[in-house]
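Worksheet for the structure shown next.
In this view, the complex is presented without one of its protein chains, the others remaining in place.
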Amino acid sequence: MLKKVLVANRGEIAVRIIRACREVGIPTVAVYSDVDHSSLHVQLANEAYSLGPPPPLESYLNIDKIIDIAKMSGADAIHPGYGFLAENYHFTKRCEDEGLIFVGATSEAIRLLGNKLESRETMIRAGIPVIPGMETAVRDTAALVQQASRIGYPVLIKAASGGGGKGMRAVSSQAELERALEGARRESKSAFGDDTVYVEKFIERPRHVEFQILADHSGNTVHLFERECSIQRRHQKIVEETPCTALDDQLRRKMGEVAIEVARVAHYTNAGTVEFLLDQDGDFYFLEVNTRVQVEHPITEMTTGIDIVKLQLALASGDPIPVKQQDIVPRGHSIEARIYAEDAENDFMPSFGTILFLQEPAGPGIRNDTGIYAGCDVTMHYDPILAKLIVWDENREMARSRMLTALRDYTILGIKTTIAFLRDVIAHPEFAAGNTHTDFIPEHFAQWREAGDEPANLDVALLSAAIYRHLNPPRAAGRAAASGPAFPNPWNATGEWEIGQGKGAD
Amino acid sequence: MLKKVLVANRGEIAVRIIRACREVGIPTVAVYSDVDHSSLHVQLANEAYSLGPPPPLESYLNIDKIIDIAKMSGADAIHPGYGFLAENYHFTKRCEDEGLIFVGATSEAIRLLGNKLESRETMIRAGIPVIPGMETAVRDTAALVQQASRIGYPVLIKAASGGGGKGMRAVSSQAELERALEGARRESKSAFGDDTVYVEKFIERPRHVEFQILADHSGNTVHLFERECSIQRRHQKIVEETPCTALDDQLRRKMGEVAIEVARVAHYTNAGTVEFLLDQDGDFYFLEVNTRVQVEHPITEMTTGIDIVKLQLALASGDPIPVKQQDIVPRGHSIEARIYAEDAENDFMPSFGTILFLQEPAGPGIRNDTGIYAGCDVTMHYDPILAKLIVWDENREMARSRMLTALRDYTILGIKTTIAFLRDVIAHPEFAAGNTHTDFIPEHFAQWREAGDEPANLDVALLSAAIYRHLNPPRAAGRAAASGPAFPNPWNATGEWEIGQGKGAD
Amino acid sequence: MELNLTFNNEEYRLGVERAEDGYEVTVGDRIYQVSVRPISSNTFSLVIHGANRLIHIASAGRATYVAVDGRQFCFQEATPGGRKHGTRDLPIDRRELTAIAPMPGRVVKLNVTEGDRVERGHTLAVVEAMKMENEVRAPIDGYVDRVLVREDDMVNVGQVMIELKSGED
Partner (left out) sequence: MELNLTFNNEEYRLGVERAEDGYEVTVGDRIYQVSVRPISSNTFSLVIHGANRLIHIASAGRATYVAVDGRQFCFQEATPGGRKHGTRDLPIDRRELTAIAPMPGRVVKLNVTEGDRVERGHTLAVVEAMKMENEVRAPIDGYVDRVLVREDDMVNVGQVMIELKSGED
C-alpha cells in the first residue's frame, strides 16, 4: 500500500482522491495556490502546502515545486487527478526519476498516447480503426491549410498534446482556418505548454463513446464498459451516461475488445479511457486515450460497483487487478451532469464570485462530487467546474427522472451556473429518446434562455427579494458594501478581523 | 400509478417517501404538527397541512384529521412510513373503507401480524420455528408472573401491538417483573394506544437477522435477502448491515424460504420485514413481521439496487413485482448507522434544541437519509432519530472504513448526538471481527465516554472557543441571549420580525 | 418601503408594507398579501394566496439572488449613482461604438492601438478567464478612438475596453 499520497490538483477531483485515500488509510498531502488556501481539498487533507501565486504555471503546473513538496512531506506517491500535470509525461518521468510513484500510466505510455499523431500511427499499425487525417504534425500554417484541403472540409483542429476539448476547433471552410488555428494554438499553449496542432476529418453528428480500462503491471487488462459523452458545449462534455443507448451487446463487446487491444498496444498500466467516435452508421473510430482518471469516472463506478480511484491507488502500488472481465457486470443506469460556473445564456462565459448560499440535492442514488461550499470564492484562475452531480437508478428513464429532481433541488446562489441549463437538456424530448450526438447542444440549445417555468415565479421571486431587502437593508457604508458581497461571516462582522500576515490574503 | 400521496409521517422517512414520489412524478401532501411547520418534509411536499398541537395523539396519530386532509386535498393514497399509524390496522381499515389506497399491507394482514400472539399461533401451525413463550395474552399481572415462571427466567416482556423495541423489557428475575411490566405497559400505551403485553423466553446473545420481503396482489412474493440488526441500545437498533456475517449460503437460502412462507401464510402484500433471532448454535426463530417500510431499508436498496419505497408505490397501485427471485443478486456490503439526538454518555437520554451547524458527509457510496437542516429545532415530542447514514462498498471491511470516515466528517453542533458513539462502535475490534449480538452494546459499551482521541484536541477546542468568543461576544441583553440559542438569522436580526398570527409560533 | 429591482434589463417597482398577517407587497400594479415563515438564515417559506413556496435567498452588495422552484433569479437594486459602469447603462447608439468585455477576466491580447482602422468582426482583443479565451470583436467598421485597457489588465463583464469612431468621422 502507498504510504502517503500528494494530490497534485485542486477542486472536486482533489477532494475525490483525498476521500479515497482517507478511506483506505493513506495520509494525504494537498497543495494549493494562494487563492485556494481555504478550499475543500485543503480542509480535508492531512497536510497542505502552498504552491504560491494563482497562475497555473506558477502553481499547479509547477513541477519543481510539487516534487519538492512531495519529498519534503515524505510522500511516496503523487496522484495527478485530471488536467494540469495529469498527462504531462515530463512530470511523470520526473516522478519516476525521483523515485516517486506516479499514480497513473508510465511516462512512456503517456508520451506515446499524448502525442496524438504518433499514437494514431501506432494504432493504425495495430489495425485499430482511426479517423482519416494528418499523419504528421506541421508547425507551418500553409502546410496545415494544404492538409486540410486534402482531407476535405469540414475538418477538426486538435491540439497534439491536447485533451478535454482545449485547443479544439471545428472548421467548415478554408476562410475560417487561419484564425481558428491561431486561437487553437494559443489555447493549446496556455493549457498544455505546447502549441502543436493537427487536423483530421470532422465526422458529423457522431456519438462520443469511451471505454474505461484498467491494467496492472502484469499485463492484465479489463474494461469497465462504456460511457457516452456526446452532450458537449465548446467540445467539452457536460452530460455523460452509461450504458450508451446506441450500443447493442455485440457492438459493446467488439468495442470493449478494441479498447483492451489499444491498451495492450500502448503497454498501458493503471486506469485510462479509450475514446471512440461512433458514427451514424454504427462504425467506430479510435480517437485517443485519456491517460488519467476521467472527469466522468463516477458513472462507471455507479453501474459496476468498482471504485476506480481506490483501484488506481492499488494498481500504482503494484497490486494485480482483483476481478476478471466476466465478473464485471454493470447494473442499472447512471448519468452525470457537470455543474459549471458559467452563464449558459451568454455563450457559457465563465462566472465567478462568492457562493452565498449552497444547497445540494440528497437522497437515494444521488452522488455529488464537489469542490465547493457555502462561502467559498470561485476565482477566474482555473477550469470553472464546480461539482458533478451523478445519479444512478434501475433504468435510464428512472435515472433521468432522478436527475431532473436532483437538479431542481440544487441551489447555488451568488454566481451563474449551468444547473438550469442542464435541467432543460436532460428534459429535452430528444435526450429522453436517446438521440444524442456531439452537435446536440448547438442543434437544440443554440439560443437557450432560462424559462421561469411559470410566469408567476418571477413575481414570487421579486416579492421575496423585496421582503428580504426590507428586512436586510444593504449596509450604507463600510467595506462589505463597498467591495461587494462577503459571505455573512462573524469574522468580518467584528470589524477587527485580519488574517495572519503573509498567509495569502486574496 | 397513484395520483397523489399523503405522507402520514414526519422526519427522515417522510422526506424519503416524498423524494420517491417526486421522482416518479406523484404529487405529495405533507402533514405536520405545529412544531414541525418548517420541517424538511413540509418544505419538499407539494402541499402541506397542519395537524394541530404536537402531542402524537392529537397530530400524527389523529386518524380522523389525517383522513380528512387526504380527502380534502384529493389524495388517493396514504403512505404511513414507519411508527405512528404504520402498523395500526384500524387506520388501514379506515383507509380501505374510505376508498383510499393504503401503501402497505391489508388491514387484515396487519391485524394478524400486529397481534404478536395470534401471529405466533398462526406461524406455529404453519411449521415456522418460534421462540418458546406465552400462547395467549393476559392483562392480569399475576397471570403474567405465573407464565414467566413457567417459561423460566430470563424472560422478555413485549408489547402485543409493539415494534421497534417500544415497551420491551428483559427481566432476569421475578423481583424485577412487576415494575418492568408497569413501564412496558405505559410505554406501549403511549406508543401504540394498547397496553397489552406478553412474555417469552429470553434468548441470550442472539443475532437479530431479518429478511426484506415484497409481495404483490397476485401472490408473487420475493425476498431481498437479509439485514443484520444486532447492534441495539434499549432494544432499538442503531447499526444495521447486509449481508450478515453469520449466514452461509445454505442458511441464507433456508431463512429466505421461511420468510417467504411467513408472508404467504399471512396473505401478505406490499413491503414487509420478517424478523428472526439467530442463536449461537445457528438455529433461528421467527420473531415478528414488521408490516411497513423498515427504518433500515436503505442498506437492502444499496446492495440489491432495488428501490423499496418506489416499489411500495407501484405494488400499492396494483403493479406486479417486476423481478424474479433468481434475478435479485446482492452486490457488495452496506452498513447503516442511525444518528439519534441522544446523550450516549448518559444512558442515551434524549437531547433537544436547535441545530446550530450541520455538515453532512459526502462522497462515493455515502447516502444520508435525513430530516434535519442547519437551523432546525429538534423538539422533545417525537422519536429522537435525526438521520441515517448509509454506506456501501465492495466488501465489509471497505464499507466499515468508509463509515468511519463518513462519521468523522459528520458534524452536528448544538445538540448531543450519537455520532461519536457510533464511530467507536464501528471501530470496535469485535464489530470488525463480525462478532455481533444483541447484547453487544451493554457488553462492550456499558460505561462509554467520548474519547478526545488526542489529549491535545481539548486544548485546540478550548482555544478555538476562546477566539470565537473573543470575536463574537454573547449579546449582553435582548431576546436571543435570554432565551438562549436562536440560529443566526436575518429574520431575527432586524428586531422587527414576527411570523404571521395564528401560523403556529412555537 | 419602496425599491426598484432590475432583472434582464427590465426594471420592476416594488413596495413592501407590513400587514396584519405578514406583508402587502406591490409588484408594479399587482398587489400580493403574503406571509413569511423563516426556515433558516437564507431560506423561508412564502405563504401566498394560501399556497407555500420555498424560497432560498441571499444578497451581496446591491444584488439579490432568489431561487424559486429550482430557478435562480438575480436582481440588481437600482439606485441613482450606484450604477455599474457598463454598456447596459449606455444608450443603444453608444453601444455600437464600443467594444466591451464579454466576461470578467484578463486581457491576454490587444491587437489595436488608437487610430487603427478596423472592420466589423475584426478581433480587437482577447480576454481569458478560467482557461477559456474570448475574442472581443469590432461591432462596426471604423477607427479606434480610445483604448481603455492594457494587456494583462483585469476587466469586468460589460466593461468598455475600446471606444470606436464610425467611418464617417
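Every chain is named by a letter (A, B and C) in the order it is written, and numbering of its residues begins at 1.
One rule holds for everything that comes next: a contact is a pair of C-beta atoms (placed from the backbone, for glycine too) under 8 Å apart; a residue touches a chain by one contact, two chains touch by 3 or more.
Remember, predicted model here, so these are calculated numbers, not experimental data.
Q: Can you list the shown chains that the omitted chain is in contact with?
A: Missing chain, whole complex, touching shown chains: A, B.
Q: Tell me which residue among A:376, A:389, A:441 or A:463 touches the hidden chain in the full complex.
A: A:376
Q: Which one, B:105, B:191, B:271 or B:398, makes contact with the chain that was left out?
A: B:191
Q: If the hidden chain were put back, which residues of chain A would touch it?
A: Against the missing chain, chain A presents residues 37-38, 42-43, 47-48, 373-376, 487-492, 497, 499-503.
Q: Footprint of the hidden chain on chain B, which residues?
A: For chain B, the residues touching the absent chain are 56, 166, 179, 183, 186-187, 190-191, 234, 341, 343, 346-347, 349-354, 356-357, 359, 380-384, 407-414, 416-417, 419-420, 423, 450-454, 457-470, 472, 474, 481, 484-486, 488.
In the analysis below, only the chains that are shown with their structure count from here on.
Q: Out of every possible chain pairing, which has the most C-beta contacts?
A: A-C
Q: So how far apart, in whole Å, are chain A and chain C when each is placed at the average of its C-alpha atoms?
A: From the centre of chain A to the centre of chain C is 29 Å.
Q: Mind pulling the chain C residues that touch 2 or more other chains?
A: Residues 36, 41, 43-44 of chain C each touch two or more of the other chains.
Q: What are the residues of chain A that contact at least two other chains?
A: 468, 472, 488
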